[in-house]
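Heads up: the structure comes next, in structure tokens.
Removed from the display is one protein chain of the complex; every other protein chain stays in position.
So that you can tell them apart, the chains are marked A and B in the order they are listed, and the count of residues begins at 1 in each.
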Amino acid sequence: MNGSRAAGLTLAWRFAAFRSEGFPLLPTLILLTLALVAIFANVITPYNPEIGSLGDRFHPPVWQAGGSAEHLLGTDHLGRDVLSRLIFGARVSMVVGFTAVIVAGLLGTGLGIVSGYLGGWVDQLIMRITDTWLALPALTFAIFLAAIVGPSEMNIVIILAAVYWTRYARVIRGEVLSLKERDFVRLAIVAGCSKRTIMRRHILPNVLNSAIVLATLMLGVVIVTEASLSFLGVGVPPPKPAWGLMLADGKKGLMAGYWWLTVLPGCCIVLMVLAANLLGDWLRVKLDPQLRQL
Amino acid sequence: MSLLLDVRGLSTHYVSARGTRVTRAVDQVSFALEEGETLGIVGESGSGKTTLALSLLRLLPPAARIVAGEVRFEGDDLLRKPAAEMRRIRGKRIAMILQDPMASLNPLFTIGDQVAEPIRIHEGAGRRGAWVRARELLRAVRISAPELRVREYPHQMSGGMRQRIVGAIAISCEPRLLIADEPTTSLDVTIQAQYLNLLRDLQRAHHLAMIFITHNLGIVAKMCDRVAVMYAGRMVEGGPIRKIFNAPAHPYTKALLESIPRLGDGRARLTAIDGQPPDPANPPAGCAFHPRCPRVMDHCRQEAPPELVVGESQTARCWLAADRR
Partner (left out) sequence: MRRFILRRLGFAVVSLFLLSVTIFFFVRVTGDPAVLLVEPGASQADLDAIRQQFGLDQPLPVQYGSFIAHLARGDFGQSFYYRTDVLELYLSRLPASLLLATVAMVFSLVIGLPTGIVAAVRVNGWWDSAGKIFALLGLSMPSFWVGLLMILFFSVYLGWLPSSGSGTLLHVLMPAFALGWYFAAAHMRLTRSSMLEVLGSEYVKLARLKGLPEALVIGKHAFKNALIPVLTLAGINLVLMVNVAVVVETVFAWPGVGRLLYEGIAFRDFPVVQATVLLGGAMIVTVNLIVDVLYAVIDPRIRYER
């Protein structure tokens, strides 16, 4: 195992890993479907998700008494079509989730490599910051940042990346510390490669697996955080159809028993997070057995 | 002397999670042990020595299954005993010392508690009585100031002391059979010798039978009456120690003996055995040793040799032995 990791995983090996038993087909399908739904949101939605008619408020889903085929999953407190909002909500979650995970991943992996490889005061500085930021509860920290910069989709991505890059940095640095002692890195040093080259050509490819696993596992966390922020009103600003925002709106009809406004957006969140977690768990075992403890 | 342990045709297999791969960790092993006798089991790591020992006690990991054979101990087949009865035999009639003394003691309980535990369980002794016995046992394994040591924790002891404490636990209920699984591999050489002496003294004092698992033939020569050599789950040769050391019948045994460096024999080359031990999940056809055997014949590649009697109470699984007879 160590030998193949040291050399960087060959393509053939990766392919074999993906073909082997236990591949989480269902979660992958769910994520793909959600991605397609998000991409083609404006083609497949029956209604404009942000505009409703007050005459059509709180229609139940089609199968319930009082529901109609016009609004398959009912309408909300402003008479907006729930199905359309859920579909556009997938776009928001996908865009925010993936961008945040990637930005945090780039930042965290980069700083983790630099910290682990250079060592010394650079390492001390980055790691002390990482430790302190990890000590802050992620949600509280995100709310604090959101309160400073104000709500917008762009800001949410920046906030989530600022809060979560530390998770990557910590893990990646640990990996780099052990990679540093390996023969192929020492060989590169002896061969006179610059630090930059070693970090880019020899270290980065070997931590990529861990970064991908972390990113997949992070996706679920990020989506829940985004939903929480939106629910609290410091995330995606209304009237954009984010699932967390829909839950906040749904609370207005909760005591009246308008269950679909609470149950359906939540199901979407759970579906996406569950799929990401299952895929991440599988990737973790397949690509990086060392991360099993995570 | 009377027969204490009689193992016949014991086979233990490991089955992979999906049941697709079967590893024959112990394959048709038979041997017998008299009271007070010491049997050495030697072999490379992965040859099935430890699995054999754990099979006798029926304490195998979940993936392992005993698929055939019988283990007659004091006349009864242990493999047929109900679990509760088997539990009363462990620690009481048969004790075992594990490979790693540093890890064998629970870090959160005092030495006294851990030594007294089997006495309380098996003999129903009260706490006070069991602790008195624990102190005596510690003294018996030559731990100084046992009245202080009982209140201390394992991490406060040296490796040698911990291993002696494990020995004290093993003999605490005066078992008839003691299985020692490489009990000295993690100790310094000087402490090894002390510990071996201690074990031999305990054995004499209590008239214990002992199964001594090791890969060190020097220790076997020092400790054992008889020796059994294991290779790839099979017992390839067994017999009284003098016979095996003077006239080994199996090429593997011969190779093992030649790999011991000898003092004052400057010219003799230290020979290592060529090749790797076989993958236990996928052993070669015929005799498992044939790819490494210097005297391999066509027959060896096709059919595994049965257990053949070589001389008085000496057996070997080798086609050469058939010719010699």
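Heads up, the rule we're going with is that a contact is a pair of C-beta atoms (placed from the backbone, for glycine too) under 8 Å apart; a residue touches a chain by one contact, two chains touch by 3 or more.
Source: prediction; values computed, not measured.
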Candidate in contact with the missing chain, chosen from B:95, B:241 or B:320: B:95
Absent-chain contact - pick from A:61, A:74, A:108 or A:220: A:220
Per the touch definition above, residue among A:117, A:133 or A:165 touching the missing chain: A:133
Missing-chain contacts mapped onto chain A: 128-129, 131-133, 135-141, 143-149, 220, 224, 227-228, 231-234, 247, 250-251, 254-255, 257, 259, 262-263, 266, 269-270, 273-274, 277-278, 293
In chain B, positions touching the absent partner: 17, 57, 59, 62, 87-92, 95-96, 98-100, 103-109, 117-118, 121-122, 153, 155-156, 166, 169
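By definition in this document, only the chains that are shown with their structure count from here on.
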Gap in Å, rounded to a whole number, between the CA centres of chain B and chain A: 53
